[in-house]
Structures are given as C-alpha cells and as structure tokens.
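The complex is shown incomplete by one protein chain, all other protein chains being positioned as in the whole.
Up next, subunit A:
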C-alpha cells in the first residue's frame, strides 16, 4: 500500500470515528430535547414516529400550570428554590474557598498536606451515606425542608473542590508580584485585591460555575432533606412525574430541558478555564 493511500485511509477512519463519537454523545440529550416538544401521544406511538409531526410548546405550558394541565407540578417554585439554594451556596463556598485556597497556595504551615487530604476525603463521603446523620441532626435543628438547611449542606459539599481549583489558580500567579506590591507600600490585603485577585478572577469564576452546577444537579441529599415546595429542588421535582405505574414522559422531558439549559450555558462560558484549573491545580505541586 502506498504511503499516500495509507494516510488518506487513516484520515477517513479518524473522521468516521469522530462522527460516531458525536452521535453517541449527542443523540441521547437531543432525543430528550426533541421529545419535550412533542405530545405524549406521539411519544407513545407504535410504530415509532421519528420526526416530530406536531411540534408543540404544550408540555412546557402544562408543567407551568397553563392550558389543559393533567398534572399540576409546581415547577416554578422548584426552579426558584434551585436558583436560591444553588447561588447562595455558591457565593458562600467561593468566599470560603478563596480564603482557603489562598492559604494553600501561598503559605507553608504544619499539617498542610494532611489538611488538604482531609478536605478532599470529606468530599468522598457518599451523599446518601451522609444524608442519614444529617437528616437526624437537621430534624433536631428544624432544618429539614428548609432552604437554609440545603444551603449549609451544599456549602460543605463545594468547599473542598473550590479550594482545590482556586489553589491551582493562585499558584499560577508568581509570588513575586505580591511581594513587589508590598515593597511599593501595599499591605498584603491590598496586594491581594489589586494584584492577585484580578489575575485569578476568571479561574475563580470557573470554580463558581462548577460549584453552582454541583448544587444545581445534586439529588441524593436533596431527595431526603426536602419535603415540599418550600425547599424541593428541580432534580427532586423531576421524580414527581413518576407515579406508581405511569410516567408522564413528555412532562419529564420538558422539565429536563429546564434543568439542562442553565447547565449548558454556564458550562459553555467557562469550559476553557475549568480544564486549565483541574489540570494545573493537580499537576504543579
């Protein structure tokens, strides 16, 4: 076989493999999105209807309680709960993470490595295992079915990873910059806000998005610690559609779209920084 032909064949093989990869990655999500715009009748049809015949917004209207809703599920309050819980816990986790990440990036101290490991291991506790004692303690404290209870849990869930990421971003900034600013008469605090913080800002934003999505997507703890529209989040609410024997597929698909869209937008905005943060923080010791 000639070299040119071989090269050509390998190029074609690469493209075919890439195409298959994109199909496997894209189709499942796309199918859910498409189904969100089809009536239940069409989803259940036998033989299957592949291309939507009557695209409709009625599924969305139905879950928000407009039109001839069969199931009234308070999606709007779930959405609000998710937003409040995820954004509040993200802001708090970021503040704690910045202060902790800075300590790891800039100081030498005793037990540094064990502390870092301890923080990471705390994150490894399975959500469902942690939910049992938290459930018992939160019921004593009156934090069950309260947004505050969820916010506290999610802050703790996000702190370790936020610290890991932010530690990595601060390490990329040469220590000398802060020292130079201090020589020029800044206090350490001022030097941090004027020099290091602006440089690490995009990385911190990426850590924030990661934290937000962790809370936005969490299910194991939320499913046990929330009860009603006071605090139920979207992932828990999705299970409302599953009755004992029937499932409202169209409604579930519509709600899935509502959960996906913010995740897609946020991921798209920060993907570059997130990859940099994960690898840099991990590799440069």
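Everything that follows uses one rule, which is that contacts are C-beta pairs under 8 Å (C-beta built on N, C-alpha and C of every residue); 3 or more make two chains touch, one makes a residue touch a chain; residues count from 1.
Throughout what follows, contacts and distances are computed from a predicted model.
Trainee: Consult the UniProt record of the chain that does not appear here and report its protein name from "Energy-coupling factor transport system ATP-binding protein", "Dolichyl-phosphate-mannose-protein mannosyltransferase", "Sugar ABC transporter permease" or "Putative aldehyde dehydrogenase AldA".
Mentor: Missing chain, per its UniProt entry: "Sugar ABC transporter permease".
Trainee: Have a look at A:173, A:191 or A:253 and name the one touching the chain we're not showing.
Mentor: Selected residue, touching the omitted chain: A:253.
Trainee: Name, in rising order, the residues on subunit A that touch the hidden chain in the full complex.
Mentor: So the residues of subunit A touching the missing chain come out as 14-15, 17-18, 21-22, 24-26, 28-29, 31-32, 35, 43-44, 47-48, 95-97, 99-100, 102-104, 107, 109, 112-113, 115, 117-130, 132-134, 136-137, 152-153, 155-157, 159-161, 163, 213, 216-217, 219-220, 223-224, 235, 238-239, 249, 252-253, 256, 259-260, 263-264, 266-268, 271, 274-276, 278-279, 282-285.
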